[in-house]
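One protein chain is absent from this view; the other protein chains keep their places.
Letters A and B mark the chains as written, and numbering starts fresh at 1 in each.
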Amino acid sequence: MTIRKTTAMIAAITMLTVGACAKKAPDTLPPAPDGSGSTDTGTGTGGVVPGSQADFVANVSSDRIFFDLDQYNVDAQDQTTLQSQAQWLARYPAVRVTLEGHADERGTRDYNIALGERRANAAKNYLSSLGVDPNRIQVISYGKERPAALGSNEEAWAQNRRAVTVVIGN
Amino acid sequence: MAATTAPRGNRNASIAIAVLLHILVIGLLSVQWSRGDRRFDNPPMEVDLVAETATQSSAPVISETPPAARLGEEDATDIASPEPVPAPPIPEPVVRPTPAPAPKQVARPVPAPPKKTPPAATKAPPKAAPKTPVKKPGAQPTGRPTGNLDGIGRELTKSPSKGAPAATTSAQVKRSIDVSIKAKVGPPWNRCRVSGLDVDQLVTTVKFRLSQSGALTSFSSVTTSGVNESNKPQVAIHQECAKKAIQLASPFDLDPDNYDYWKEYTLHLEKK
Partner (left out) sequence: MSASRLFALSLSVLLCGAPALAQQVPDASSPPRTGPEETVTGTLSQDRTVIAVPALATPAAVNVAGLNTSTLGKQIAEVIAADLERSGLYAPLGPGSVRAITMAEVRAPRFADWQAKNADNVVHGFVQASGTGGLVVGCYLYDTDLGSELVRQGFEIQPGDWRRAAHKCADAIYARLSGESPFFDSRVAYIAESGPKGNRIKRLAIMDSDGGNHRFITNGQALAISPRFSPDYKKIVYVSYLNNRVRVFIYDVANGSQKLVTESANATFAPRWSPDGRQILYSMAVGGNTDIYRISADGGTPVRLTNTPGIDVGGSFSPDGKKIVFESDRSGGQQIYTMNIDGSNQQRISFGGGRYATPEWSPRGDLIAFTKMGGGEFRIGVMTPSGGSARLLTNSWQDEAPTWSPNGRVIQFFRTSPGKEGKSQLWQVDLTGVNLRRLPTPQDGSDPSWGPILP
């Protein structure tokens, strides 16, 4: 009944590798941190599926926006990024996305979940203001549970204070 | 016994009687006055520990309050035995044999001048370290059967004998008594550990009575000040340690001529 750690790891790695394909919301395994945000998904079979996560990442200026310590405001650079995302979302009106909110490790666990919620919602609200139907956007906060950068320094922390847009599979 | 009336013979006879009485006491103490055979037939308490997944808990009533002295209670009766934990079918508690007529302590000889230590010695700092009690009033000559061998070596070595009895003041005498009681209580007080938040604020005041031979006869009162929410759980232990320290320090080796001064004494005990 208990899944071995190795099995879980193999499954996670497998999922990451095939993450480029139409990404389902996994019901048994936690999603990779910004799983499909990484570029080395290499599906190999020529061409990227339009409206897919890979297509999204390839065609927006960035799949994520960043925040200052304890902040959740969408600054000018964030706005530019989100505008790019909104344009892509307008081209594929059936596509739904998850907005993941994250915080760096320099906060306590529960508060960081709340902070991640703020960030994800700030991004969602801005996308809505650009015309994206909020019903297409699902929000989840990972608090400090899924850092993108593993160091304990300002550079790493700055990368972890983020809201990431992830395409949900068909 | 020999029919001689030489003083040596008398002394031998006294010692022999004392030894006999000690043997009598030893004998009485070694006899089990309780029905010892039944000690292990009954378990002390029949209580069910139910596994955590049971729906009904048949939890025993185990008293969680330590059976130590209560705060501030007049404690003029017993001294040594703490209250047993309340529990119905326990085997008979540890029963001490009824006291045999213990050998009375031989009356002290008239105190020699050495009891009056020079004033300088009494000004030593009140540290409770296990120093040899230089301030102790008196190198007692051997032959006085106090029965307490623990302090004899120390008592013999340190205090210089002064041959001037009447010149020292009663204030000095009182001071030397104070210091000697304090010095004797200090080490056992230190050995008994109290720990917790703000325990340095607790001061336990113990009034106790001594017999003319310096033995502890009773505690008249035990109270503690400096109590707050955080150190409240430590009060009972603080008091218990205080009483135990005084118990272990007694009997005190004090001049019966001054008995009126030291027959009821008050100590404030604290730990910093």
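The criterion applied here is as follows: a residue touches a chain if its C-beta (ideal position, glycine included) is under 8 Å from a C-beta of that chain, and two chains touch if they have at least 3 such contacts.
Here the structure is a predicted model, which is why all the values come from computation and not from measurement.
Q: Contacts of chain A with the missing chain: which residues?
A: For chain A, the residues touching the absent chain are 1-3, 5, 8-9, 12, 25-33, 70, 72, 98, 105-111, 113-115, 117-118, 120-122, 125, 139-141, 145-148, 150-152.
Q: I need the residue numbers on chain B that touch the omitted chain, in ascending order.
A: Touching the missing chain: residues 22, 25-26, 29, 36, 39-40, 43-53, 57, 59-60, 62, 64, 66-68, 74, 76-82, 84-85, 87, 90-91, 93-94, 96-100, 102, 126, 128, 147-150, 174, 177-179, 181-182, 185-186, 188-197, 199-200, 207, 209, 215-218, 220-221, 229-230, 233-238, 244-245, 247-248, 251, 261-262, 264-272.
Please note the rule applied: only the chains that are shown with their structure count from here on.
Q: For chain A versus chain B, what separation do you get between their C-alpha means, in angstrom?
A: Once rounded, the distance between the two centres reads 74 Å.
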